[in-house]
Each structure stands twice: as C-alpha cells, then as structure tokens.
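Okay, so here's the structure we're looking at.
For this view, one protein chain was removed and the others were kept in their places.
Right after this comes subunit A.
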Amino acid sequence: MMNTTMEGLVLAGILFVLGLISMLIRRNIIFMLISVEIMLNAAGLAFIVAAARWGQPEGQVMFMFILAMAAAEVSVGLALILQIYHQLKTLDSDEASKMRG
C-alpha cells in the first residue's frame, strides 16, 4: 500500500513518461512543443506533492517559477515554429534537418 506522497509522485512520473514518449514518436513540431508542456506540468506536480509532504512553501514557489518559464518558453517556441513554417512550408521536424555543416 502506497502512501499519499508516493501516489502523487507515481502519477507525476507517468505523466512525464507519456510526454517523453510523445516527444520521441511525434514529428509535428507543435506536438513536440505540447509534449514539453506535458513534461513541465508533470515536474510541477512533483513539486506540489513535495510541498504537501513537507509542509514547506518552497515547492509551490518552484511551481510558480516553472509556470513563468513555461510561458516564456511557449512564446519563443511559437515564434521559432512560425519562422520554420514560413521557410520550409511544413511543420514536419524532419524537414528542418537540412542545416548541417
């Protein structure tokens, strides 16, 4: 029988692995960005569970920083996707492998 903290951490691990699998099997760049969001969300869930375990506010503080970082990351990532789409006319990430050497 698992206790409360272990249950939350197992759920965070499951969500993180789902995001990682999606990141590995998908070739659409927007889906890869959503996978990063899933993984960040799972990490934030782990921080909240740790804050509930110890009763300290540091876990929730770290979740707020993760939230701010996710917002900045999404805005810059979407601008990069817009540039790739205008240059390559596709959202397939395999098409963006021409830049070597």
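The criterion applied here is as follows: contacts are C-beta pairs under 8 Å (C-beta built on N, C-alpha and C of every residue); 3 or more make two chains touch, one makes a residue touch a chain; residues count from 1.
Note that contacts and distances are computed from a predicted model.
Per the UniProt record, the absent chain's protein name among "Energy-coupling factor transport system substrate-specific component", "NADH-quinone oxidoreductase subunit J", "Acyl carrier protein" or "Amino acid ABC transporter ATP-binding protein" is "NADH-quinone oxidoreductase subunit J".
Touching the omitted chain from subunit A are residues 3-5, 7-8, 11, 14-15, 18-19, 21-22, 25-26, 28, 30-31, 33-35, 37-38, 41, 44-45, 48-49, 51-61, 63-65, 67-76, 78-83, 85-87, 91, 98-99.
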